[in-house]
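Every protein chain of the complex appears in place save one, which is left out.
And now, chain A:
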């Protein structure tokens, strides 16, 4: 190995500790950028990361997410984690890929845990915005379902509904969940998921403007009948 000057050796160590690269590649990178460490970082970060065989190697997984939550001082089941995931456009619950995480933070204009924590109040307020709520609700389906599945497991769906409708009041939410457990007991399709919000938004709790001839998914029609049967609502 060449003898390096003290400053260059420091730069090499700094480079290795930050990028996690091997000493050899660090040396190459620094030489290529003429020992300008900033320039070498630029090159490092602009290059695509070498692909590893393990698809999870570059991801924050369940453990990481729980560390993140405790750093942010929020419960993992706090709805704000859903809003955060929505900002990051995360594909699956309890996981962030590097791209998702970095992209989301950039979009939020956040570069430290403190700043992210400051954003939480804003994120909670976003749920009160009708359009954003709609987006977050739609996003939640794909996010919460198991990878490779088309529909959302019933337990998960019910959990998500209770979480979401705690934000946007819908008086029938508990009846809906009871109904599903009682009569349906199967996974929830994407269409039913989407149409339920539409139903909650457009049909009043007395069901006076419900149109039985409309294109509501079958499950929602059944739900309405269930409400009449149980005389929750008078016909």
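Throughout what follows, a residue touches a chain if its C-beta (ideal position, glycine included) is under 8 Å from a C-beta of that chain, and two chains touch if they have at least 3 such contacts; residues count from 1.
The rule is short, and it goes like this: contacts and distances are computed from a predicted model.
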Options "Cullin family profile domain-containing protein", "DEBR0S4_00914g1_1", "BING4CT (NUC141) domain-containing protein" or "Ras-related protein Rab-2A": UniProt name of the undisplayed chain: "Cullin family profile domain-containing protein"
Interface with the undisplayed chain - residues on chain A: 150-151, 189-192, 194-195, 198, 213-215, 217-219, 221
